[in-house]
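Here the complex is missing a single protein chain, while all its other protein chains stay put.
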Amino acid sequence: MSLLHIMILIPFIFAIFVPLLYKFFNPRIHTGWFVLIIPVIIFIYLIRFIPGISSGETMYHSMAWMPSFGINFDAYVDGLGLVFGLLITGIGALVILYSIYYMSKEREALHNFYVYLLMFMGAMLGVVFSDNILVLYVFWELTSISSFLLIAYWYQREKSRYGAQKSMLITIFGGLAMLSGFIMLSMMTDTYSIREMFTQINVITEHHLFLPAMILILLGAFTKSAQFPFSIWLPDAMEAPTPISAYLHSATMVKAGIYLVARMTPIFGGSSEWFWLVSGIGLITLLYGSINAVRQTDLKGLLAYSTISQLGLIMSLLGIGSAALYFGYGREADLYVVAITASIFHMINHSTFKGSLFMVVGIIDHETGTRDIRRLGGLMTIMPISFTIAVIGSFAMAGLPPFNGFISKEMFFTSVLEASKLTEFNMETFGILFPVIAWVASVFTFIYSMILVFKTFRGKYKPEKLEKKAHEAPIGMLISPIILASLVVIIFFFPNIIADYLLKPAVASVLPSLAEGGIIDMKISAWHGWNTELFMTIGVVVLGGLMYMYLKKWVGIYRLYPQNMTLNQLYNSGLDHAQGWSKSLTDGYMTGYIRDYIAYLFGFFILFIGGTLLVTQSITLDFSNNAPVNVFEGALVLAMMTAAVTVLFAKTRLTAIIALGVLGYLVSMFFVIFRAPDLALTQLVVETVTTALFLLCFYHLPKFKEHTKRVPLKPLNLVISIGVGIIVTLFAFSANGTRLFDPIASYYEDAYELAGAKNIVNSILVDFRGIDTMLEIFVLCIAGLGVYTMIKLGLDRREK
Amino acid sequence: METLMSILVGVFFAIGTYLILTKSLLRIILGTSIISHGVHLLILTMGGLKTGGPPLLGLDSLSFTDALPQALILTAIVINFATTALFLVLSYRSYKLLGTDDTSQMRGNEDE
């Protein structure tokens, strides 16, 4: 286990101690202060990698987990993973700092909150630093689960539960699809390691599972990153506490899908399906999110849709950039490298400005008691610092200088313009759509950014509509958003620091084949001269500004869209139908009678075993290796059948029990004949004790009732039981007639040398297979306790 | 011998299944006991019958019967004892509590 592994696992380990810390220190010290240490440590640890990674090194440590299955916990750090790792821990630290002031230590169950948060952080680090796809999958689902727990943090609220369930259903569905995609990948390449897959890209591309695997993995990425039409879970996830929304649902978890797409680009990129799916879905999501954000009245809802839209933007950039792998090298490839750079750059920028905006909204909610735009207004003079942060965040989101969003937005425009000039992938027909969609979406982005700032902070202050008297937030709450907002500005003025140390190695790991050629050379500058991109931005500002001014005149258009056609409606009715359908199905066969269930079991047994025997044509009737039968044994068999039939037709319980005892003793005779002295002895004693037990128990019970004295004759039961008998006999015949391999018993015949025992059976029980025996006595023990509790505990209730 | 044993096992399974499918709890327990006898004999038969002496190395025989099925059955017998006892007590308790040993009449009471 290397230090890297420890860093991934440390959040989980620390999470164990959080409840204790909460218990002992809570009234005095907010639990968050302890938790804050963890992301800071990991962040500093990761910072130390930057020089090495930026000069092209990678880190790799393996830890055996299930080596016989080829599943190892391989931790791998490259440029891409490092960017994500820094985001996770950096934003994580700021969010925890913020949460210390946001989450009241008197009222909230902080231990739950921080345990979930740490669980998420560890899982997310696991996702971005795992090289083994199965390990990655495990961590991936852990992020879904911790997200579920955090959305449902205020589980008393119905909306929280609804949102949590929705996100769980959608992301787990995607996760399972992704798992099957991963399994297909490993079938193609015979490895679970992503890096080893990179060496077999030709094999994968030729394989007939290429397309299914790609679609399944993209399903995982799209559900996680809230791409259209799976985006519906994200707005409902806003029921989570605001620090969580800032952290999971805008800065990190939803970017896991982006990570996955970036990670898989070397494998799938360069094909037209990948290009179209990723960039197409990305652009649709971009448009869908930005249009819907404008109509929101809840500030967090607005931010949720804007997150969806920005995620779509990043996704589409990754799609466009994958074309670089199609060209492989040269000037055209270079053009698409810009898109990949822009995507990762914008992702970092998005985390900074969206994180700060979420925190500001959290502050507004915290200090005024509402997030409803219609009730807010005029907060500019009351909350000047928050206002400044909000302006910086929103203008960056709208893509205005001098904020980092401007640079990445310009790069985005460059990429879509380049994409529209593509002649491959059918782009000559549809290419023009790319810049058009991008531009329209940007107009809407501009509008909602303005709504966010000006509807909240300008206009008339309406104290009568607020639950609390508004005032500026405490300084502790403002530290994190101030840091993020400063980053927004700093990155604009010094983009090349980020470019050299983070973006370059990250792009190199998305496009490894280009990186080898050493042609990735980037220079990001804020000013490009008077080019098309700049004119597009100016157009966005002008049109967006006009539309914002006349918002009241046209916002009614949204109401024209029929309410019963929304995706949410589809999801709800789908869920209702699925529930109703499964209920009616379950009611159909769950009758509540044991007999029916047993009949199902045996029916399935007959069909399954019989079917298998028939389909594989393994019924053999080969009696050649039979041992001889003598008269005595024949008589014994007859006696046993008689005893069994007697049990069936016995009129009194006593007869039945005695017949069963006789049967048991006869079985022990067989054990004698078949050279099994241990079994014979055991069977004799067990039979004695069991019979005594039967008699003891039924000493207290009434006789068979009149009408149940005879076993009733039921045709269906008869058919089932005879079927079972025949199948078992056939099965025994076939098993006897086909010997697939030699018995392994000869190994145990060395018992004297291996275990110092001459009784082979006993040595198997206590030595060779000791763990079976141990578990067996556990079962015995549990059965004994079961009997004891059933009788002794029952007593109390009867006495009542 | 194997053929004969296979048929015997089949008969045990058929009778056991029929008993399990009845409504009386006692008969269900009887049925499971018969089926478990069937299982033991089946496992033993599958290991080959009369192929050598008892699996005791002290006996100096040239070959031994397969010891593995015997070990399996020994485990099965003891487990079967424990589960039968549990079943018995379960039916005994439910009779005392509900006043019936008919599984179809056990529905709709407060313990369900």
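For reference, chains read A and B in written order, and residue numbers begin at 1 within each chain.
The rule is short, and it goes like this: contacts are C-beta pairs under 8 Å (C-beta built on N, C-alpha and C of every residue); 3 or more make two chains touch, one makes a residue touch a chain.
Criterion: contacts and distances are computed from a predicted model.
Just to verify: the chain that's not displayed, which of "histidine kinase", "Spore germination protein", "Multicomponent Na+:H+ antiporter subunit B" or "Xanthine dehydrogenase family protein molybdopterin-binding subunit" does UniProt list as its protein name?
"Multicomponent Na+:H+ antiporter subunit B"
Of the residues listed, B:14, B:46 or B:82, which one is in contact with the missing chain?
Result: among the candidates, B:82 touches the missing chain.
In the whole complex, not just what's shown, which of A:170, A:488, A:662 or A:765 touches the removed chain?
A:765
Using the definition of touch stated at the top, determine which of A:19, A:610 or A:677 touches the missing chain.
A:677
In the complete complex, the non-displayed chain touches which residues of chain B?
Answer for chain B: residues 54, 56-58, 74, 78, 81-82, 85, 88-89, 92 touch the chain left out.
State which residues belonging to chain A touch the missing partner chain.
Touch set of chain A with respect to the missing chain: 677-678, 681-682, 685-686, 688-689, 692-693, 696-697, 700, 755-759, 761-763, 765-767, 770-771, 773-774, 777-778, 780-781, 783-785, 787-788, 791-792, 795.
Throughout what follows, only the chains that are shown with their structure count from here on.
Quick check: how many Å separate the C-alpha centres of chain A and chain B?
Centres of chain A and chain B (C-alpha means) sit 43 Å apart.
Okay, in this complex, where on chain B does chain A touch?
Listed in rising order, the residues of chain B that touch chain A are 1-24, 26-27, 30, 33-34, 37-38, 40-42, 44-58, 64-68, 70-71, 73-75, 77-86, 88-93, 95-97, 101-104, 107.
Which chain A residues qualify as touching chain B in the complex?
Those residues of chain A that touch chain B are 592-595, 598-599, 602, 623, 625-629, 633-634, 637, 640-641, 644-645, 647-648, 653, 656-657, 660, 663-664, 667, 670-671, 674-679, 682-683, 686, 689-690, 693-694, 697-698, 700-701, 704, 708, 711-712, 714, 717-718, 720-722, 724-726, 728-729, 732-733, 735-736, 743-745, 748-749, 751-752, 758-761, 764-765, 769, 772-773, 776, 779-780, 783-784, 786-787, 790-791, 794, 798.
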